[in-house]
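Below you will find the structure I want to go over with you.
All protein chains of the complex are present and in place, except for one that has been dropped.
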Amino acid sequence: MNPLDAQNIIAKRIARELRPGMLVNLGIGIPTLVANYVPNNMGVYFQSENGLIGTGPVPDEGMAHPTLTDAGGRPVSALPGACTFDSAMSFGLIRGGHVDVTVLGGLQVDAQGRLANWMIPGKTVPGMGGAMDLVTGAKRVIVAMQHTAKGKPKIVPTCTLPLTAAKPVNLVVTEMAVIEFRGGRAILLETAPEVSVAEVLAATPISLEVNDHVPKMAL
Amino acid sequence: MNPLDAQNIIAKRIARELRPGMLVNLGIGIPTLVANYVPNNMGVYFQSENGLIGTGPVPDEGMAHPTLTDAGGRPVSALPGACTFDSAMSFGLIRGGHVDVTVLGGLQVDAQGRLANWMIPGKTVPGMGGAMDLVTGAKRVIVAMQHTAKGKPKIVPTCTLPLTAAKPVNLVVTEMAVIEFRGGRAILLETAPEVSVAEVLAATPISLEVNDHVPKMAL
Amino acid sequence: MQAISVEEAIDMIPHGASLMIGGFMGVGTPERLIDELVRQGKRNLVVIANDAATPGRGIGKLIAAGLVAKVVASHIGLNPEAQRQMIAGKIGVDLVPQGTLIERIRAGGFGLGGVLTATGLGTVAEEGKRRIEVAGKSYLVEIALRSEFALVHAFLADQIGNLSYALTARNYNPVIAMAADTVIATAEHIVPVGVIAPDHVITPAPVVDYLVRNT
Partner (left out) sequence: MQAISVEEAIDMIPHGASLMIGGFMGVGTPERLIDELVRQGKRNLVVIANDAATPGRGIGKLIAAGLVAKVVASHIGLNPEAQRQMIAGKIGVDLVPQGTLIERIRAGGFGLGGVLTATGLGTVAEEGKRRIEVAGKSYLVEIALRSEFALVHAFLADQIGNLSYALTARNYNPVIAMAADTVIATAEHIVPVGVIAPDHVITPAPVVDYLVRNT
């Protein structure tokens, strides 16, 4: 499957986890795509950790203001009902459990559901930014990542990369499967339409619980 | 001396400690009177701990709004350049050392300058309110109190009432004297115009340092 | 956010519930919610608030009606009825320094386990608390405080629940709105979405669970 298709399957499936009234924080990369599959009128609030709830589309040429940007510093607009706040409040929302769902990219997830997504030692040291806060504080953490990288599994018995948090994530969505982590167990909830349970098991070198019937992802 | 005269001497003397640009918090009782001796155009900021800097006079009849009050819930107005904030910010200003001077009433002050001003056991339990925060956090703490109560000294070797803070206050101003506490020492800085050093010493049963020349309070 | 009537709002609150209530000497307190608590006779309440207000005002009404089992506050000195009930053993009172109280509530709402403060060191406020040294200075470990419900009063609410407050009626309101499982808000004025500028929203809509309809 080409990577773009994979990313859109992941984003589309994660969008189905969101409900009206939820406060949602999307990380960079695949998570950003999730917003494309959430109708504007659905009543989901997106938080940008630089201090905004209610990010609107990129403004028309000549209509941007330098004081309204996304977390990467790129111009955005604000939807009606948007609000802005300082960084202490922004992370209060994240750490205080007010963010209902965060969707984050992943480098590795271990058998207990623990995420590594901020550092490849000896390669890049970008810093953890808000990732540790999001995984620790958000009510529900969903990892959006491709199932494998260069043919190697990203769901692994033990992370070789530094952890983002000791607290496990709730859900991992890849282009092959939806896997839930609950009470130390890893449960295969769904497979992608064209993917068999056997294929998922072969690409997932951890102990994965499989029910008698594993439904296909609804996309 | 009648109590009103005493209170006004204390307030007037304390007003001389204030400088333009200072952020000042006045407690209830005698401290409130200090504002009467500070010219409006002097540039002193008064903080009210319910969330206001820039308290103005009591509004004319029919001009008050129920959302603008002093810390006792009484209507006030706001001066040009006033600002309002929540209680976390209000106490951030107090505890973070942004309040340059606080003036508080006192029940007792001990030989080290430690204040008791919030509770008479078995009598009233009003609660400490913001007093513990003010004594602990403000840059400079001035106690405004009468020298004696019913003939008994209020500056005592050891407080019999519960302390407001372990941290000593900086200055005690009474209708008889100005006493500074510094590095565990108590120093008689000034006496009131009609009061002799001997009279102060007689009414102050702690070890008080007295310089060769003790000036009179300038009022 | 769900819009509900004041009766429905209070009907959700069980006897014995813990309530954070906005206001400072009654200024900024949601009086309609208080009145309805009294009307419905919700008993054994644990009230966390700055103060006990005065008789006949705000939390003072709950105390006068005998509905409060415990108050966590920084002072109750201007409410003689609260003092009488405390001395009679009818009401428990936890006195907390005001700055410590608001920081403990904020910690509860901001996901912190607590804060380190010098306020209260060497006083009765230190009793039962841990001391910790940081950079050679002593601090008390003051732990986070949360409640089941927050009763918040705003000046403006928009129709999706963004809140802004007026002047000194702000006080505890935006802080408690972060620190309760269920947040119920009333507002002087409910206005269309967009009327409150993004920079002037103090409590973001997603943290408000219920907005009480105006009548």
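Order as written gives the chain letters A, B and C; numbering starts at 1 within each chain.
Convention: a residue touches a chain if its C-beta (ideal position, glycine included) is under 8 Å from a C-beta of that chain, and two chains touch if they have at least 3 such contacts.
Small disclaimer: the values here were computed from a predicted structure and weren't measured.
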item	value
Visible chains in contact with the missing one	A, B, C
Selected residue (touches chain absent from view) among B:15, B:34 or B:78	B:78
Omitted-chain contact residue, chosen from A:3, A:57, A:80 or A:126	A:126
Touching residues (missing chain, whole complex) on subunit A	48-52, 65-69, 71-73, 78, 84-88, 90-91, 94-95, 124-133, 136-137, 162-167
Residues in subunit C touching the chain absent from view	103, 107, 110-118, 130, 132, 134-135, 137, 139, 141, 143-144, 164-167, 170, 198-200
Missing-partner contacts on subunit B, residue numbers	21-23, 45, 52-54, 78, 80-85, 88, 91-98, 100, 136-137
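Keep in mind that, in the parts below, only the chains that are shown with their structure count from here on.
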item	value
Greatest separation from subunit B - chain, by CA centre	A
Euclidean distance of C-alpha centroids - subunit A vs subunit B, Å	55
Where subunit C touches two or more other chains, by residue	106
Interface hub residues of subunit B, defined as touching at least two other chains	none
